[in-house]
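Here's a slice of the assembly, chains where they normally sit.
Here the chain labels run A and B in written order, and each chain numbers its own residues starting at 1.
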C-alpha cells in the first residue's frame, strides 16, 4: 500500500466518513460506483414488478399505499444516482450502462408478481432482505452513500411493515383462496429472497477488500442467517409454511438451519435467463427510448430560456 | 344529512359526486399506468404522486357519494362493483395514454378545469363538499403548475416535441366540451348551491388554456366538434368509449373474482 492508501485506510478504520472531494483509491471509487449504481438501478427496475399490480390493487387504500411505495422507490433511485454522481459518474452514463446490459440490478426483480399476495411478499421478504443488507450500510465509509442509506432505510422498514400487513390481512382474516395465494407467494419468493444476499463470500477476496473499506459491513452468510432467523417466526405467525423441509431451530448456534437456495438458478437469472429479465430490460429501454423526444424537448426549452435571459440582460445593459 | 341534501334531489347529488369521484378514479388509473415506464425518473415520481392524489380524492368523493346515497355502499363498492354504464367520468379522462405528450396534454386540459371546480366548491353549501375541495385544491394547483409548465416547455422545445404536443392538443380538444356542459343533474346541484354550473367555469378555463398554449407556441384548435354533449352520448351520462370496459376489467378483477374478501 502507498502512504496515501495507508492514510486512507486509517481514516476508515477510525470510522471517519470519506467525502466526495477527498482523495480515494481508484478501486474504492469504482467499487462504490458499481455498488451504488446497481442499487439505484434496482430501485427503478424494482418499480416494475410492483407497478404490475397498481392498476389491479384490490381496494383504493391498497392502491394508494402501493402508489406511495413505488413513488418512494423512484425517490430512492434519485438519492442513489445523486450519491453516485458525487463519484464522478452521471445518471445518464449509469443508465446507458444499464440499458446496454453492462450493469446489473438486483436479480430478485426478474421474478414475476403473479397474485396480490406477491405484493405483500415483495414488501415483507424482498424489502426485508434489502433492509437486512442496507441497515449496516448506514455506517458505510462513504459519506453520501451512508446518508442516502439512512433516508432509505427509514422508508424501507415502513414498506416492509406494509407488505407484512397485506399478508396479515390475507392470512388471518382472509378466505381459503387468499391464504392459498399467500402460501403460493411464499413458495415462490422464499429462495429468491435468500439469494438476495449473494453466494457465500467467505472466500472472496473482492468481498474482503470491500469489508476492509467498509463498503460492505457483514458477510453474505451472516446477513442471510439473520434474515432467516427474523423471518421464520413472522411466517409462523401468518400460518405460512416455509418451503424448506430442512428448516429447523439449532439451539447450539442460536439460529435456524436452513437449505441453501439453488445457486444454479441464481446464476441463470444473473446471466439473463430469469423469468422476466427480458421484459424488465425491454420495459426500461422502451421507456428511455420513447422518452428521448421528451427529454430533448425539455432541454431545448431550457436552452432557449437561458438564451432569452442572456439577450434580455444584454438589452438592459 | 345536512341542509343541502334536503334541498337537492338526493339522486342528483349522488350522481354529481360520482362524476367528480369517477373523474379522479379513472384519470388516476390512467396516470398510474405509467409507473416505471415514464421518460425520466423525475416523471416516474411525479406521476405516481399525481395518481396517488387522484386516488385519494376519489376515496373522499366516492365515500361521500355512498354516504349521501345512504344504502351502505363504500367508496370501494362504488369503485369496484359498478360496471361501465354506471360510471360518470367524462370521456377525456379515459382517453388512452398515447405518447407522453398526450398524457401531459390530457392532464393539463383536465387540471385547468379541475382547479376551477375545486376553487368554486370551497364555497359549496354542503360543508363536506367544501372540505374535500379545500384539501384537493392544493394538490390540483400543483398538478396544474406542473402540467402547464411541461406543456409550455415541450411546445416551445424542439420541433418534434412541438409537433407531438400540437397533435395531442388536436386529438384531445374535442373531448373538453363535456366538462362544461350543463345538464339536469348539474342544474339541480347548482340550484342547491352545492356546486357551480359547469358552464360557469368555462371562461376561466379558456383563459388558462389560451395563455398556456400561447406561451407554448401551440395553435389553439378553435371551435371544433365536441364529443359527449350531443344526442344521448357522453361519459357524464354513462355512455363511454370502448376503453372504459378494459380499464374496469383490469381494475376490478380481484374484487369481482373474490367477492366479499377483505384485503
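The rule is short, and it goes like this: contacts are C-beta pairs under 8 Å (C-beta built on N, C-alpha and C of every residue); 3 or more make two chains touch, one makes a residue touch a chain.
Every value quoted in this text rests on a predicted model; they were computed, and no experiment measured them.
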Task = Jot down the chain formula for the full complex, using the labels you see.
result = A x2, B x2
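Operating definition for what follows: only the chains that are shown with their structure count from here on.
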Remark   = Taking each chain's mean CA coordinate, chain A and chain B are separated, in whole Å, by 35
Task = Could you pull out which chain A residues touch chain B in their complex?
result = 44, 47-48, 51, 54-64, 67-68, 70-71, 74-75, 77-78, 81, 91, 116, 166, 169-170, 173-175, 177-178, 283, 286-288, 290-302, 304
Message = Using the touch definition from the top, list the residues of chain B that touch chain A in their complex.
response = 25, 29, 32-33, 35-45, 48-49, 51-52, 55-56, 58-59, 62, 75-76, 79-80, 99-101, 150, 152-154, 156-158, 160-162, 164, 247, 250-251, 253-255, 258, 261-263
